Each structure stands twice: as structure tokens, then as C-alpha cells.
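For reference, the structure discussed in these notes is given below.
All protein chains but one are shown in place.
Moving on to chain A:
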Amino acid sequence: MNYNWNWGIFFQPNPMGTGTYLDMLLSGLVLTLKTAALAWVIALITGSIVGVMRTLPSKGANWFGFAYVEFFRNMPLLVQLFLWFFVLPEILPKAAGLWLKQLPNAPFWTAAIGVGFFMSARVAVQLQAGISSLPRGQRMAATALGLTTVQGYRYVLLPMAFRIILPPLTSEFLNTIKNTAVAITIGLLELTGQARSMQEFSFQVFEAFTAATILYLLVNAVVVTAMRFLERWVAIPGYITGK
């Protein structure tokens, strides 16, 4: 292989005049973090609502939860992003479609919302499993004390369900961060996108993607560690793995 390694490339100015190549990658990292953060907030909130709906004693709510989850988890993420980005503006009324297309930062919003909804289906399934894993008597005890359905979820079922699903939720959080890389296909210059343009400008493909890999690993290591602390912080004395 005839390849000129050049690890100094990171400190050379990039052709866009926005600083060095390293600055380019870091700006991509920032965008990755912003996209992932917004997507995760959307995934957690909508996923929690849908997950709860799947466990409510209401046929309508169960059906909606079922349809939502199957819709968002049975289509490739890439296809979903294309639908949001390219198809949605065309099928909307003309004015609305035009407004969407001219939205500043359209790739960012599309990616965050698209990844968010995609991941929300997975969060919903996790939460449903967490709630279902609680003894049936817990819901009964809450009801028997006079708590309303909302209060029962808020004070009794959800605090336990979320504790139980924290480890798989960590995985979903990591998946959310990694899945933002798909947004390169709708022109979002997040970390993978910036690594790719660094490769195209400098021809230093190995350096660019080595750096991107390390940055992804670092971010995810921070998330894993933080979630571990969270798990320990909310652990219940004497319960399952608690001390």
C-alpha cells in the first residue's frame, strides 16, 4: 500500500478557512452531540408516553402504542430520514412544503427528529417491558390506596420501571449517538460528515477516520460511565442488586 501517513494534518489549516482540520472535526463532534442530545430528549419523552400507552387498561391506547412502535421500528432509519427530508415537503401543501425546505438548519432538525422518533419506538418497548415486569399487585396496591391512574404511574410504576430498564436504556442512548451518523446522507456535517470532507480535502482517510473513531469512543465512554453512576445513585437498598 502506497500511503503517506501524516498525523500532523490535524494542525494544518483546512481549506474552508475555519481553522485547522482538527477544528473541523471538533465542530462535527459538537453537531453530533447537539443532534444526539435533542434526539434522545425526543426519544425519551415520546417513547415514555407510547410505552405507558401500551400498558394502559384501554384498548385504544394499546392499539395506538402498537401501531406507533411497529411503524417506527420496522423501517430502516435511512429510509425514515429520506421520508422526512425529501418526501414530506413534497406531499405537504405547497406553502408548507416550501417553508420546510427553506428552514435554516433543515438537516439538523430533520436528523434530530428522525433519529428521535426512530429511537422512541425502542424506548417505548423497553419501558413497556419494564412496567410489565412489575408484580401485578403493585398497580392494584396503588389503585386500592385511591391513587388515580396518572398518580399510580407517576409515583409507583414508573419509578421502578425506569430503574429496571436503566441498563438497556444506556444501550439505547449509545445507539442514538451512533445513529446520528446516518444524517450524513441528508447533508448534516456531523462528526462522520466532517471526517469524510477532511478525507476529500486532504486525502488522509486513515487519519480522519481514526480521529472520528476515537472521538465516538470517548463520547460513548463518558455516557457509559455517567449512566453507571446514575444506576448506583438510584439503586434501592436491599433490592435486587442493591447493597
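Odds and ends about this structure:
The rule is short, and it goes like this: contacts are C-beta pairs under 8 Å (C-beta built on N, C-alpha and C of every residue); 3 or more make two chains touch, one makes a residue touch a chain; residues count from 1.
FYI, contacts and distances are computed from a predicted model.
One chain of this complex is left out of the view, and of "Arginine transporter ATP-binding subunit", "Manganese/zinc/iron transport system permease protein", "Cytochrome c" or "NADPH-dependent 2,4-dienoyl-CoA reductase/sulfur reductase-like enzyme", the protein name its UniProt record gives is "Arginine transporter ATP-binding subunit".
Considering A:Thr20, A:Asn62, A:Thr143 or A:Thr185, the position touching the chain not shown turns out to be A:Thr143 (whole complex). Residue in contact with the omitted chain (choice from A:Phe11, A:Phe71, A:Trp99 or A:Tyr239): A:Tyr239. Interface with the hidden chain, as seen from chain A, comprises residues 135, 137-138, 140-148, 151, 155-156, 159-160, 163, 236-239, 242.
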